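Input: a single structure, listed below in structure tokens.
Apart from one protein chain that is not included, each protein chain of the complex appears where it belongs.
Per-chain numbering from 1; labels A, B and C assigned in written order.
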Amino acid sequence: MPKKGILERLRDGVVIGDGGFVFALEKRGYVKAGPWTPEAACEHPEAVKQLHREFLRAGSDVMQAFTFYASDDKLENRGHYAQKSLTGKSINKAASKLARDVANEGDALVAGGMCQTPTYLSGIGKEATQKMFQVQLDAFIEEDVDFLICEYFEHVEEAEWAIEVCKKSGKPVAGTMCIGPEGDLHGVTAGECAVRLAKAGADIVGVNCHFDPQISLECISKMKEGLDAAGLKPYLMAQPLAYHTPDCNKQGFIDLPEFPFALEPRICTRWDMHKYARDAYNLGVRYIGGCCGFEAYHVRAIAEELAEERGAKPAGSDKHGMWGQELKMHTKPWVRARANKEYWETTKPATGRPYSASMAKPAGWGITQGNEELKQHAEGTTSDELQHVRDIASSKK
Amino acid sequence: MPKKGILERLRDGVVIGDGGFVFALEKRGYVKAGPWTPEAACEHPEAVKQLHREFLRAGSDVMQAFTFYASDDKLENRGHYAQKSLTGKSINKAASKLARDVANEGDALVAGGMCQTPTYLSGIGKEATQKMFQVQLDAFIEEDVDFLICEYFEHVEEAEWAIEVCKKSGKPVAGTMCIGPEGDLHGVTAGECAVRLAKAGADIVGVNCHFDPQISLECISKMKEGLDAAGLKPYLMAQPLAYHTPDCNKQGFIDLPEFPFALEPRICTRWDMHKYARDAYNLGVRYIGGCCGFEAYHVRAIAEELAEERGAKPAGSDKHGMWGQELKMHTKPWVRARANKEYWETTKPATGRPYSASMAKPAGWGITQGNEELKQHAEGTTSDELQHVRDIASSKK
Amino acid sequence: MPKKGILERLRDGVVIGDGGFVFALEKRGYVKAGPWTPEAACEHPEAVKQLHREFLRAGSDVMQAFTFYASDDKLENRGHYAQKSLTGKSINKAASKLARDVANEGDALVAGGMCQTPTYLSGIGKEATQKMFQVQLDAFIEEDVDFLICEYFEHVEEAEWAIEVCKKSGKPVAGTMCIGPEGDLHGVTAGECAVRLAKAGADIVGVNCHFDPQISLECISKMKEGLDAAGLKPYLMAQPLAYHTPDCNKQGFIDLPEFPFALEPRICTRWDMHKYARDAYNLGVRYIGGCCGFEAYHVRAIAEELAEERGAKPAGSDKHGMWGQELKMHTKPWVRARANKEYWETTKPATGRPYSASMAKPAGWGITQGNEELKQHAEGTTSDELQHVRDIASSKK
Partner (left out) sequence: MPKKGILERLRDGVVIGDGGFVFALEKRGYVKAGPWTPEAACEHPEAVKQLHREFLRAGSDVMQAFTFYASDDKLENRGHYAQKSLTGKSINKAASKLARDVANEGDALVAGGMCQTPTYLSGIGKEATQKMFQVQLDAFIEEDVDFLICEYFEHVEEAEWAIEVCKKSGKPVAGTMCIGPEGDLHGVTAGECAVRLAKAGADIVGVNCHFDPQISLECISKMKEGLDAAGLKPYLMAQPLAYHTPDCNKQGFIDLPEFPFALEPRICTRWDMHKYARDAYNLGVRYIGGCCGFEAYHVRAIAEELAEERGAKPAGSDKHGMWGQELKMHTKPWVRARANKEYWETTKPATGRPYSASMAKPAGWGITQGNEELKQHAEGTTSDELQHVRDIASSKK
């Protein structure tokens, strides 16, 4: 019996997405921070599969194939040379198969995803950029994924180009941008971005990455206003960071001095995710998932918060009482006393970091597509180039 | 060819331990917070195996079988009832096999571990407590682990009893306590604890869990003073938390209001672990690993810091340039500017939490073994009991 | 020779106001927090005079008579009973004389001030409210102050009524409200408030109290936009708090849990005031002073920042080198090393408070004029009333 499709699921209820693969697998030792590309789908399939399984147990309805940044131009960017042994197509096919294997261990769907490209960032134009998307799409079609996700776009123009390519496949398409309430990096407002995504053909519209749950929902709220004003009704989707980012500018967490190796103090708790799930649901978001920083327990918290709406708790809740109930089995009485919702809802966690401030000044270079500094190249970054960017960084302090 | 034993490795160089299984697997959805017991070794072997593999790739020289809290009295404590379908022995055997499988994918050793028991905490006496240890030991002997770890003891008396049992096996024994510089919960100083562990027969002596790396090393420093004064020379071992705990009292992180579900802001960065590894090494610690909160990337940081001393970087470093070198491949120039040691050593990460303080007041009930409130029982915690502990907690605010 | 008037001074340059009397004199022991009324002008004239002198030395061009909240209804509010021995008129006359005495020790002007009334808050109407203002004005006219300040209004309607009364005197009138960028408590925008103040006759328009310098300037920026759109050109005036209030809602610092007895960690440094002065000047504000929390050294910092624009440093700078120059005379060499602008501009001061968060949730009752709870009465607050408000406060946590 065929599985129910993504659009039908969204029509009838709430769909729970998965979490962030590149950050989780970087910590586990399978992904390079910097390039953030998904060779592990070919190199370490068991590790990728295990992560899919964790999200499935946690309640994810979608296994998004691990194909982030798998465009061929990215695989050979700045001395990365992953492209020497692997192509974007081979990664996408392998990743789709892994996702399908695990999806079939439950009732989940498989999504193929693609994102922003160095080609666009370097200003090489529409045709070249769309070719990057087409290659990736071909792999997804061959593997017959259930739907497509065009995500992590900083410029709505590039997102439109991706959606345009994907729409030709006839499969449902989701389009999300890594923007906040201030809009895209070319200055297009969040509301206008949403309208343009929908008009380009996205059945599902929203945001992913770059901002924390609360700020992402602020952005979606603005997107919704824009869509309502334009009389458009795509489904809404949120896949935010699991990092608190109250101090970000429009470039998001990339600009924070802690990115990417000192973000730990910003990691959201499971209780932050209860709030996120409820707020997203109340705002009308029906595809609720996560991006970088989201691990299985964050997704499970979404599923537990929405257990009533969804009619069931996820499999992984067999190891987790709602709101800390299993603490009743702890040996220490003062920990047993914490087995209740009120305790966890009101605790403001101490940071254990007396030498840390709560907010940071983002790097704030304020450059975007079209700027010379952003042109990409296949060769490795030279010492001179490195000194050049360090000099600029110093001058901006 | 047989692998080189643990004592020979310690004699010749530095041994890197692994990280914390119960916390990592709780987040992944396989372990219950509260009881913290290792049924997953039987129920979800693929998940346990994957975690072992991550540590192996990260540089761990020891695969500690996932047998934490697997005494039969703990498996049936306070309504847990895991004991209905599984025994401590069956778990320990399954866990040892998993650890061996992965250890043999590299050059790692297998350790069998045991820890504090409800029987001791309830004051039932030496014979009953040692019986709990003997059952666990039998499983380890049947599976022929390479050495034994008696760990996570809050009272040196119980640790001595465990070591006494393990020594009869003829295998090397490590003894570690979850104490800080203030000593054990019965008021025995850290120095005296170390001496008693060594005299009970531990070849390796140190601390694990309950405190952050820096505080744990302070404790080991006091242990060393005690050992030196007594003319004893066991190897030193550290397996601290990966959570900052500057505000803990002698009970450790259990007393923090954030325990166990809101510890995120306290998670150490990989750079904190570079410092920990160097400081531990300089102090003379030769078994350097981690406990709760430690994930593969933390262990890899230890291995990278000590790469010169060990003559090699770990396998997992193929995805990680030293001190952030792979950021040279990042698309954004200001992130490329962060590809250097000085940047990461000096960054004090912002917490993103303007409503959080940096320190918390520990619960501070100050009760320990011998106290009525700490007696354990097989039945679930009743509502009345729960209300009773919540009332005490309220009165202590 | 008569002194140059306030409007001429504003036309020709920048006027520096004074700081906050009620908060400074509360700390010195002469004012009651709670009622915040100025009986000290009669009871302890030497203390009031000394504070005037400190501001004069610091560079203040205006000695504002210490008449805050001196309306007769406030002097007998809620069991205060100051009105039994003193009337608003007697206070205002005494205060005006003190201000004149000190003003004549330099080239300063004297201003008479009046502010919001319990009569308005209790909804008793325009006639009764204006009578409160008229009594105060009479005293100022008898003492021939140089100009009038209608300040600290939460509702623009009441401010208009005050300005209306004052304009009849023929003296220049300044009108400031204790609002932030969100506008007044009845929901009138900041821009509209400014327009209404100007149309009511205020020659000088702006904000005072309730918010920190940065937020106050944000509000004035919105006021300026409103005024520009309406073609109005009053002088702009800022007298903000010397407390950081990034976390306030539209009610301002009154709503912060720290108000009024635990605001210390929020006190601005002198360097914050350099920035404030420069930003205010650049925005076009020409009356730059302070309110609660501002002490002489804050005012001196304004005067030093604008020394070039004003052609001179204030008298008090004989004890203060610009940007810490006198630290060159410190006995400790590392303190001498701090005698420079860069050091003080970039230092983010640690708080010394590891158990404090950086932000607080304001009380947020959200009630305003017209609400029953805000009606005032002469009798003291009863135990029942007190319990009632504490119950509401608890329920809002």
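Note that a residue touches a chain if its C-beta (ideal position, glycine included) is under 8 Å from a C-beta of that chain, and two chains touch if they have at least 3 such contacts.
All figures in this text were calculated on a predicted structure; none of them were measured in a lab.
Novice: Per the definition of touch given earlier, which of C:G29, C:G170 or C:G231 contacts the omitted chain?
Specialist: Selected residue, touching the omitted chain: C:G29.
Novice: Going by the touch rule given at the top, which residues of chain A touch the chain that is not shown?
Specialist: Residues touching the hidden chain, for chain A, are 247, 353-361.
Novice: Footprint of the hidden chain on chain B, which residues?
Specialist: Answer for chain B: residues 348, 354, 357-359 touch the chain left out.
Novice: On chain C, where is the contact patch with the chain that was removed from view?
Specialist: Per the touch rule, chain C residues meeting the hidden chain are 26-35, 46-47, 50, 53-54, 57-58, 77-80, 118, 121, 212, 243-247, 254-271, 295-297, 300, 316, 319-321, 324, 326-340, 344, 347-360, 363, 365, 367, 373-374, 376, 380-381, 385-386, 389-390, 392-393.
Keep in mind that, in the parts below, only the chains that are shown with their structure count from here on.
Novice: Could you state the distance in Å from the CA-based centre of chain B to that of chain C?
Specialist: 57
Novice: Would you mind pulling out the distance in Å between where the CA atoms of chain A average out and where those of chain C do?
Specialist: 48
Novice: What residues in chain C touch two or more of the other chains?
Specialist: Residues 354, 357-359 of chain C each touch two or more of the other chains.
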